[in-house]
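My questions all concern the structure below.
For this depiction, one protein chain was excluded, whereas all remaining protein chains were kept in their positions.
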Amino acid sequence: MVETPLRVRYAETDRMGIVYHANYLVWFEIGRTEYCRAAGLPYRAMEESGVWILVTAIDCRYRRSARYDDALIVRAWIGELAARGMTFRYEVADSEGRILADGASRHVFAGPDGRPRRAPEDLLARLERFRAPAQNA
Amino acid sequence: MVETPLRVRYAETDRMGIVYHANYLVWFEIGRTEYCRAAGLPYRAMEESGVWILVTAIDCRYRRSARYDDALIVRAWIGELAARGMTFRYEVADSEGRILADGASRHVFAGPDGRPRRAPEDLLARLERFRAPAQNA
Amino acid sequence: MVETPLRVRYAETDRMGIVYHANYLVWFEIGRTEYCRAAGLPYRAMEESGVWILVTAIDCRYRRSARYDDALIVRAWIGELAARGMTFRYEVADSEGRILADGASRHVFAGPDGRPRRAPEDLLARLERFRAPAQNA
Partner (left out) sequence: MVETPLRVRYAETDRMGIVYHANYLVWFEIGRTEYCRAAGLPYRAMEESGVWILVTAIDCRYRRSARYDDALIVRAWIGELAARGMTFRYEVADSEGRILADGASRHVFAGPDGRPRRAPEDLLARLERFRAPAQNA
(Lines give C-alpha, C1' and ligand atoms only; values in the text may rest on other atoms or scores of the structure.)
Protein backbone atom coordinates (compact mmCIF):
# COMPACT_ATOMS: atom_id res chain seq x y z
CA MET A 1 0.00 0.00 0.00
CA VAL A 2 1.29 3.47 -0.88
CA GLU A 3 0.17 6.57 1.01
CA THR A 4 0.16 10.05 -0.52
CA PRO A 5 -0.66 13.19 1.44
CA LEU A 6 -2.76 15.93 -0.12
CA ARG A 7 -4.33 19.18 0.94
CA VAL A 8 -7.89 20.04 -0.16
CA ARG A 9 -7.92 22.91 -2.65
CA TYR A 10 -10.47 25.72 -2.64
CA ALA A 11 -11.28 24.83 -6.25
CA GLU A 12 -12.27 21.33 -5.13
CA THR A 13 -15.12 22.50 -2.88
CA ASP A 14 -18.68 23.14 -4.00
CA ARG A 15 -21.53 25.29 -2.73
CA MET A 16 -22.39 22.66 -0.12
CA GLY A 17 -19.12 23.69 1.54
CA ILE A 18 -17.58 20.25 1.01
CA VAL A 19 -15.44 18.62 -1.66
CA TYR A 20 -17.32 17.98 -4.91
CA HIS A 21 -17.58 14.21 -5.28
CA ALA A 22 -15.92 13.87 -8.70
CA ASN A 23 -12.65 15.15 -7.23
CA TYR A 24 -12.16 11.90 -5.32
CA LEU A 25 -11.50 10.23 -8.68
CA VAL A 26 -8.74 12.76 -9.31
CA TRP A 27 -7.28 11.89 -5.90
CA PHE A 28 -7.49 8.18 -6.71
CA GLU A 29 -5.44 8.94 -9.83
CA ILE A 30 -2.85 10.71 -7.67
CA GLY A 31 -2.69 7.60 -5.49
CA ARG A 32 -2.20 5.46 -8.61
CA THR A 33 0.57 7.73 -9.88
CA GLU A 34 2.45 7.55 -6.60
CA TYR A 35 1.93 3.80 -6.33
CA CYS A 36 3.56 3.30 -9.74
CA ARG A 37 6.42 5.63 -8.84
CA ALA A 38 7.03 3.77 -5.57
CA ALA A 39 7.08 0.50 -7.53
CA GLY A 40 9.85 1.91 -9.71
CA LEU A 41 7.52 2.38 -12.67
CA PRO A 42 6.75 6.09 -13.03
CA TYR A 43 3.53 6.22 -15.02
CA ARG A 44 4.82 8.95 -17.32
CA ALA A 45 7.76 6.75 -18.29
CA MET A 46 5.37 3.84 -18.86
CA GLU A 47 3.31 5.98 -21.26
CA GLU A 48 6.47 7.13 -23.03
CA SER A 49 7.50 3.49 -23.48
CA GLY A 50 4.14 2.72 -25.10
CA VAL A 51 2.13 1.23 -22.23
CA TRP A 52 -1.04 3.15 -21.40
CA ILE A 53 -3.36 2.19 -18.57
CA LEU A 54 -6.93 3.00 -19.58
CA VAL A 55 -9.73 3.32 -17.03
CA THR A 56 -12.63 0.99 -17.82
CA ALA A 57 -14.67 1.25 -14.61
CA ILE A 58 -14.68 3.18 -11.38
CA ASP A 59 -16.65 3.09 -8.16
CA CYS A 60 -16.54 5.15 -4.99
CA ARG A 61 -18.42 5.19 -1.69
CA TYR A 62 -18.56 8.50 0.18
CA ARG A 63 -18.63 8.11 3.99
CA ARG A 64 -17.66 11.51 5.39
CA SER A 65 -17.14 14.94 3.89
CA ALA A 66 -13.82 16.62 3.27
CA ARG A 67 -13.48 20.38 3.60
CA TYR A 68 -11.21 23.12 2.26
CA ASP A 69 -7.64 22.90 3.56
CA ASP A 70 -8.11 19.49 5.19
CA ALA A 71 -4.90 17.45 5.22
CA LEU A 72 -5.77 14.03 3.79
CA ILE A 73 -4.09 10.77 2.90
CA VAL A 74 -4.82 8.74 -0.23
CA ARG A 75 -3.99 5.05 0.05
CA ALA A 76 -3.65 2.98 -3.12
CA TRP A 77 -2.92 -0.69 -3.63
CA ILE A 78 -3.37 -3.30 -6.34
CA GLY A 79 -6.43 -5.54 -6.24
CA GLU A 80 -6.01 -7.84 -9.24
CA LEU A 81 -3.14 -7.99 -11.70
CA ALA A 82 -3.08 -9.77 -15.05
CA ALA A 83 -1.47 -9.37 -18.45
CA ARG A 84 -4.63 -7.76 -19.88
CA GLY A 85 -5.41 -5.40 -17.05
CA MET A 86 -5.56 -4.69 -13.35
CA THR A 87 -7.55 -3.12 -10.57
CA PHE A 88 -6.48 -0.53 -8.06
CA ARG A 89 -8.17 -0.03 -4.72
CA TYR A 90 -8.20 3.21 -2.71
CA GLU A 91 -9.03 4.81 0.59
CA VAL A 92 -9.07 8.49 1.45
CA ALA A 93 -8.53 9.18 5.16
CA ASP A 94 -8.44 12.36 7.21
CA SER A 95 -5.71 13.35 9.66
CA GLU A 96 -7.41 11.43 12.48
CA GLY A 97 -7.48 8.22 10.45
CA ARG A 98 -11.18 8.25 9.64
CA ILE A 99 -12.05 6.87 6.21
CA LEU A 100 -13.80 9.52 4.11
CA ALA A 101 -14.18 7.44 0.97
CA ASP A 102 -13.08 4.19 -0.60
CA GLY A 103 -13.29 2.82 -4.09
CA ALA A 104 -11.70 0.97 -6.95
CA SER A 105 -10.77 1.41 -10.58
CA ARG A 106 -10.50 -1.24 -13.32
CA HIS A 107 -7.98 -0.84 -16.08
CA VAL A 108 -6.82 -2.40 -19.31
CA PHE A 109 -3.36 -2.01 -20.78
CA ALA A 110 -3.30 -0.31 -24.18
CA GLY A 111 -0.87 0.90 -26.78
CA PRO A 112 -0.47 4.54 -27.85
CA ASP A 113 -3.20 3.87 -30.42
CA GLY A 114 -5.65 3.08 -27.64
CA ARG A 115 -5.94 -0.62 -28.57
CA PRO A 116 -5.76 -3.23 -25.80
CA ARG A 117 -2.41 -4.97 -25.45
CA ARG A 118 -0.72 -7.29 -22.98
CA ALA A 119 1.56 -5.63 -20.47
CA PRO A 120 5.29 -6.41 -20.87
CA GLU A 121 6.47 -9.28 -18.65
CA ASP A 122 8.99 -7.20 -16.74
CA LEU A 123 6.38 -4.59 -15.87
CA LEU A 124 4.07 -7.27 -14.51
CA ALA A 125 6.89 -8.94 -12.61
CA ARG A 126 7.90 -5.67 -11.02
CA LEU A 127 4.35 -4.78 -9.97
CA GLU A 128 3.87 -8.31 -8.63
CA ARG A 129 7.06 -8.10 -6.56
CA PHE A 130 6.18 -4.66 -5.23
CA ARG A 131 2.67 -5.67 -4.29
CA ALA A 132 3.55 -8.85 -2.44
CA PRO A 133 7.21 -8.74 -1.41
CA ALA A 134 6.84 -11.52 1.17
CA GLN A 135 5.24 -14.03 -1.16
CA ASN A 136 7.89 -13.35 -3.75
CA ALA A 137 10.88 -13.41 -1.45
CA MET B 1 -35.83 9.34 -18.90
CA VAL B 2 -34.53 12.83 -19.52
CA GLU B 3 -31.96 13.59 -22.22
CA THR B 4 -29.57 16.53 -22.06
CA PRO B 5 -27.23 17.49 -24.90
CA LEU B 6 -23.72 18.63 -24.17
CA ARG B 7 -20.58 19.50 -26.08
CA VAL B 8 -17.18 18.25 -24.90
CA ARG B 9 -15.02 21.11 -23.62
CA TYR B 10 -11.30 21.43 -24.30
CA ALA B 11 -10.75 21.60 -20.55
CA GLU B 12 -12.34 18.16 -20.20
CA THR B 13 -9.73 16.38 -22.31
CA ASP B 14 -6.45 14.98 -21.03
CA ARG B 15 -3.08 14.22 -22.59
CA MET B 16 -4.41 10.92 -23.94
CA GLY B 17 -6.51 13.09 -26.30
CA ILE B 18 -9.78 11.87 -24.77
CA VAL B 19 -12.09 13.05 -22.01
CA TYR B 20 -10.62 12.61 -18.52
CA HIS B 21 -12.73 9.97 -16.79
CA ALA B 22 -13.77 12.01 -13.73
CA ASN B 23 -15.67 14.41 -15.99
CA TYR B 24 -18.34 11.80 -16.66
CA LEU B 25 -19.44 12.26 -13.05
CA VAL B 26 -19.88 15.97 -13.73
CA TRP B 27 -21.99 15.07 -16.76
CA PHE B 28 -24.06 12.65 -14.65
CA GLU B 29 -24.75 15.58 -12.31
CA ILE B 30 -25.90 17.67 -15.29
CA GLY B 31 -28.27 14.83 -16.21
CA ARG B 32 -29.58 14.79 -12.62
CA THR B 33 -30.10 18.56 -12.63
CA GLU B 34 -32.09 18.44 -15.86
CA TYR B 35 -34.10 15.42 -14.68
CA CYS B 36 -35.21 17.33 -11.57
CA ARG B 37 -36.03 20.41 -13.63
CA ALA B 38 -38.12 18.34 -16.06
CA ALA B 39 -39.96 16.82 -13.08
CA GLY B 40 -40.89 20.32 -11.94
CA LEU B 41 -38.41 20.23 -9.06
CA PRO B 42 -35.43 22.43 -9.95
CA TYR B 43 -32.64 21.22 -7.74
CA ARG B 44 -31.58 24.74 -6.76
CA ALA B 45 -35.11 25.42 -5.46
CA MET B 46 -35.01 22.11 -3.58
CA GLU B 47 -31.79 23.15 -1.85
CA GLU B 48 -33.23 26.57 -1.06
CA SER B 49 -36.25 24.86 0.53
CA GLY B 50 -33.95 22.80 2.75
CA VAL B 51 -33.74 19.48 0.90
CA TRP B 52 -30.21 18.50 -0.14
CA ILE B 53 -29.41 15.37 -2.10
CA LEU B 54 -26.03 14.05 -0.99
CA VAL B 55 -24.03 11.60 -3.09
CA THR B 56 -23.17 8.45 -1.11
CA ALA B 57 -21.87 6.21 -3.90
CA ILE B 58 -21.09 6.37 -7.58
CA ASP B 59 -20.06 3.92 -10.26
CA CYS B 60 -19.26 4.27 -13.94
CA ARG B 61 -18.23 1.94 -16.74
CA TYR B 62 -16.31 3.44 -19.65
CA ARG B 63 -17.00 1.77 -23.01
CA ARG B 64 -15.80 4.21 -25.66
CA SER B 65 -13.83 7.45 -25.58
CA ALA B 66 -15.24 10.93 -26.05
CA ARG B 67 -13.19 13.63 -27.75
CA TYR B 68 -13.02 17.42 -27.79
CA ASP B 69 -16.06 19.05 -29.41
CA ASP B 70 -18.07 15.81 -29.62
CA ALA B 71 -21.82 16.41 -29.35
CA LEU B 72 -23.10 14.01 -26.68
CA ILE B 73 -26.34 13.12 -24.91
CA VAL B 74 -26.62 12.40 -21.19
CA ARG B 75 -29.62 10.27 -20.23
CA ALA B 76 -30.76 10.20 -16.61
CA TRP B 77 -33.55 8.31 -14.90
CA ILE B 78 -34.49 7.19 -11.43
CA GLY B 79 -33.57 3.69 -10.30
CA GLU B 80 -34.93 3.45 -6.75
CA LEU B 81 -36.89 6.03 -4.81
CA ALA B 82 -37.62 6.04 -1.08
CA ALA B 83 -38.15 8.56 1.70
CA ARG B 84 -34.52 8.19 2.85
CA GLY B 85 -32.81 8.32 -0.50
CA MET B 86 -32.76 7.38 -4.15
CA THR B 87 -30.61 6.21 -7.01
CA PHE B 88 -30.14 7.78 -10.40
CA ARG B 89 -28.97 5.86 -13.44
CA TYR B 90 -27.18 7.34 -16.45
CA GLU B 91 -25.99 6.75 -19.96
CA VAL B 92 -23.74 8.95 -22.09
CA ALA B 93 -24.24 8.45 -25.83
CA ASP B 94 -22.58 9.95 -28.88
CA SER B 95 -24.37 11.47 -31.87
CA GLU B 96 -24.64 8.07 -33.55
CA GLY B 97 -26.34 6.55 -30.51
CA ARG B 98 -23.36 4.53 -29.27
CA ILE B 99 -23.11 4.25 -25.50
CA LEU B 100 -19.83 5.73 -24.28
CA ALA B 101 -20.43 5.19 -20.58
CA ASP B 102 -23.10 4.20 -18.11
CA GLY B 103 -23.34 4.37 -14.36
CA ALA B 104 -25.35 5.12 -11.28
CA SER B 105 -25.30 7.31 -8.20
CA ARG B 106 -26.80 6.64 -4.77
CA HIS B 107 -28.11 9.49 -2.68
CA VAL B 108 -29.56 10.30 0.72
CA PHE B 109 -31.75 13.27 1.45
CA ALA B 110 -30.27 15.70 3.99
CA GLY B 111 -31.03 19.00 5.62
CA PRO B 112 -28.90 22.15 5.23
CA ASP B 113 -26.88 20.89 8.23
CA GLY B 114 -25.89 17.80 6.27
CA ARG B 115 -27.84 15.41 8.48
CA PRO B 116 -30.02 12.72 6.85
CA ARG B 117 -33.73 13.51 6.70
CA ARG B 118 -36.82 12.09 5.05
CA ALA B 119 -37.83 13.77 1.82
CA PRO B 120 -41.13 15.71 1.97
CA GLU B 121 -44.15 13.68 0.80
CA ASP B 122 -45.02 16.02 -2.06
CA LEU B 123 -41.50 15.86 -3.44
CA LEU B 124 -41.58 12.06 -3.44
CA ALA B 125 -45.06 12.00 -4.98
CA ARG B 126 -43.98 14.32 -7.75
CA LEU B 127 -40.85 12.33 -8.57
CA GLU B 128 -42.88 9.11 -8.46
CA ARG B 129 -45.47 10.52 -10.89
CA PHE B 130 -42.81 11.86 -13.23
CA ARG B 131 -40.88 8.62 -13.25
CA ALA B 132 -43.79 6.30 -13.96
CA PRO B 133 -46.66 8.31 -15.46
CA ALA B 134 -48.45 5.23 -16.78
CA GLN B 135 -48.48 3.35 -13.51
CA ASN B 136 -49.74 6.44 -11.74
CA ALA B 137 -52.40 7.44 -14.31
CA MET C 1 -19.58 38.82 -31.84
CA VAL C 2 -20.76 35.30 -31.14
CA GLU C 3 -23.01 34.48 -28.18
CA THR C 4 -23.09 31.06 -26.52
CA PRO C 5 -25.54 30.14 -23.76
CA LEU C 6 -24.41 28.05 -20.83
CA ARG C 7 -25.83 26.82 -17.55
CA VAL C 8 -23.70 26.93 -14.38
CA ARG C 9 -22.76 23.43 -13.19
CA TYR C 10 -22.74 22.34 -9.57
CA ALA C 11 -19.10 21.33 -10.04
CA GLU C 12 -18.25 24.92 -10.96
CA THR C 13 -19.28 26.39 -7.61
CA ASP C 14 -17.07 26.65 -4.53
CA ARG C 15 -17.68 26.87 -0.82
CA MET C 16 -18.43 30.58 -1.10
CA GLY C 17 -21.61 29.49 -2.90
CA ILE C 18 -20.53 31.14 -6.15
CA VAL C 19 -18.66 30.07 -9.27
CA TYR C 20 -14.95 29.45 -8.67
CA HIS C 21 -13.08 32.13 -10.58
CA ALA C 22 -10.89 29.86 -12.73
CA ASN C 23 -14.00 28.48 -14.44
CA TYR C 24 -14.54 31.74 -16.30
CA LEU C 25 -11.45 30.88 -18.34
CA VAL C 26 -13.10 27.60 -19.31
CA TRP C 27 -16.17 29.57 -20.37
CA PHE C 28 -14.00 31.95 -22.41
CA GLU C 29 -12.64 28.88 -24.21
CA ILE C 30 -16.21 27.77 -24.96
CA GLY C 31 -16.87 31.22 -26.42
CA ARG C 32 -13.71 30.90 -28.55
CA THR C 33 -14.74 27.45 -29.78
CA GLU C 34 -18.19 28.67 -30.83
CA TYR C 35 -16.73 31.80 -32.44
CA CYS C 36 -14.47 29.68 -34.63
CA ARG C 37 -17.35 27.35 -35.51
CA ALA C 38 -19.56 30.30 -36.47
CA ALA C 39 -16.74 31.62 -38.68
CA GLY C 40 -16.69 28.32 -40.53
CA LEU C 41 -13.43 27.22 -38.89
CA PRO C 42 -14.23 24.57 -36.27
CA TYR C 43 -11.28 24.59 -33.93
CA ARG C 44 -10.99 20.80 -33.87
CA ALA C 45 -10.64 20.79 -37.66
CA MET C 46 -8.01 23.53 -37.41
CA GLU C 47 -5.99 21.41 -34.98
CA GLU C 48 -6.37 18.39 -37.22
CA SER C 49 -5.04 20.44 -40.16
CA GLY C 50 -1.97 21.40 -38.12
CA VAL C 51 -2.86 24.86 -36.81
CA TRP C 52 -2.90 25.12 -33.02
CA ILE C 53 -3.82 28.26 -31.16
CA LEU C 54 -1.77 28.47 -27.97
CA VAL C 55 -2.76 30.72 -25.08
CA THR C 56 0.05 33.12 -24.15
CA ALA C 57 -1.79 35.46 -21.77
CA ILE C 58 -5.16 35.83 -20.14
CA ASP C 59 -6.89 38.42 -18.01
CA CYS C 60 -10.30 38.61 -16.39
CA ARG C 61 -12.18 41.11 -14.26
CA TYR C 62 -14.92 39.76 -12.00
CA ARG C 63 -17.83 42.18 -11.50
CA ARG C 64 -20.71 40.08 -10.15
CA SER C 65 -21.02 36.50 -8.94
CA ALA C 66 -22.61 33.63 -10.83
CA ARG C 67 -24.48 30.90 -8.97
CA TYR C 68 -25.40 27.27 -9.55
CA ASP C 69 -27.94 26.78 -12.33
CA ASP C 70 -27.75 30.39 -13.56
CA ALA C 71 -28.39 30.70 -17.30
CA LEU C 72 -25.55 32.76 -18.72
CA ILE C 73 -24.30 34.06 -22.06
CA VAL C 74 -20.65 34.09 -23.14
CA ARG C 75 -19.83 36.66 -25.81
CA ALA C 76 -16.61 36.31 -27.77
CA TRP C 77 -15.09 38.47 -30.47
CA ILE C 78 -11.69 39.09 -32.04
CA GLY C 79 -9.58 41.98 -30.76
CA GLU C 80 -6.43 41.85 -32.90
CA LEU C 81 -5.62 39.51 -35.75
CA ALA C 82 -2.23 38.96 -37.38
CA ALA C 83 -0.31 36.17 -39.07
CA ARG C 84 1.60 35.40 -35.85
CA GLY C 85 -1.27 35.50 -33.40
CA MET C 86 -4.49 37.08 -32.26
CA THR C 87 -6.49 38.23 -29.27
CA PHE C 88 -9.99 37.26 -28.28
CA ARG C 89 -12.18 39.39 -26.04
CA TYR C 90 -15.03 38.11 -23.87
CA GLU C 91 -17.97 39.07 -21.73
CA VAL C 92 -20.06 36.83 -19.51
CA ALA C 93 -23.59 38.16 -18.93
CA ASP C 94 -26.52 36.91 -16.88
CA SER C 95 -30.10 36.48 -18.11
CA GLU C 96 -30.89 40.12 -17.30
CA GLY C 97 -28.00 41.38 -19.38
CA ARG C 98 -25.74 42.33 -16.48
CA ILE C 99 -22.03 41.80 -17.14
CA LEU C 100 -20.58 39.34 -14.62
CA ALA C 101 -17.06 39.30 -16.01
CA ASP C 102 -15.00 40.41 -18.98
CA GLY C 103 -11.55 39.59 -20.18
CA ALA C 104 -9.20 38.78 -23.00
CA SER C 105 -6.82 36.09 -24.15
CA ARG C 106 -3.69 36.43 -26.30
CA HIS C 107 -2.69 33.64 -28.63
CA VAL C 108 0.04 32.58 -31.01
CA PHE C 109 -0.41 30.16 -33.87
CA ALA C 110 1.68 27.00 -33.57
CA GLY C 111 2.29 23.72 -35.34
CA PRO C 112 1.57 20.30 -33.84
CA ASP C 113 5.13 20.41 -32.44
CA GLY C 114 4.22 23.49 -30.39
CA ARG C 115 6.52 25.81 -32.34
CA PRO C 116 5.18 29.20 -33.48
CA ARG C 117 4.11 29.40 -37.10
CA ARG C 118 2.26 31.84 -39.34
CA ALA C 119 -1.41 31.12 -39.82
CA PRO C 120 -2.40 30.06 -43.36
CA GLU C 121 -3.64 32.95 -45.53
CA ASP C 122 -7.10 31.51 -46.09
CA LEU C 123 -7.66 31.05 -42.37
CA LEU C 124 -6.74 34.68 -41.71
CA ALA C 125 -8.89 35.88 -44.61
CA ARG C 126 -11.88 33.96 -43.35
CA LEU C 127 -11.52 35.23 -39.78
CA GLU C 128 -11.05 38.76 -41.12
CA ARG C 129 -14.21 38.55 -43.22
CA PHE C 130 -16.24 37.06 -40.38
CA ARG C 131 -15.08 39.67 -37.93
CA ALA C 132 -15.76 42.72 -40.06
CA PRO C 133 -18.22 41.80 -42.82
CA ALA C 134 -19.11 45.44 -43.61
CA GLN C 135 -15.53 46.61 -44.10
CA ASN C 136 -14.83 43.66 -46.34
CA ALA C 137 -17.99 43.88 -48.47
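Going by the order they are written in, the chains are A, B and C; count residues from 1 in each one.
Criterion: contacts are C-beta pairs under 8 Å (C-beta built on N, C-alpha and C of every residue); 3 or more make two chains touch, one makes a residue touch a chain.
On a predicted model such as this, the values are computed, not experimentally measured, just so you know.
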Sites on chain C contacted by the missing partner chain, in the whole complex: 16, 18, 21-23, 25-26, 29, 52, 54-62, 65, 114
Chain A residues touching the omitted chain (full complex): 7, 9-11, 26, 29-30, 33, 42-44, 67-69
Touching residues on chain B - with respect to the absent chain: 10-11, 13-18, 20, 22, 67-68
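Please note the rule applied: only the chains that are shown with their structure count from here on.
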Rounded Å distance between chain A and chain B, as computed from the means of their C-alpha atoms: 25
Chain A and chain C, separation of their C-alpha mean positions in angstrom: 34
Residues of chain A touching at least two other chains: 16, 18, 22
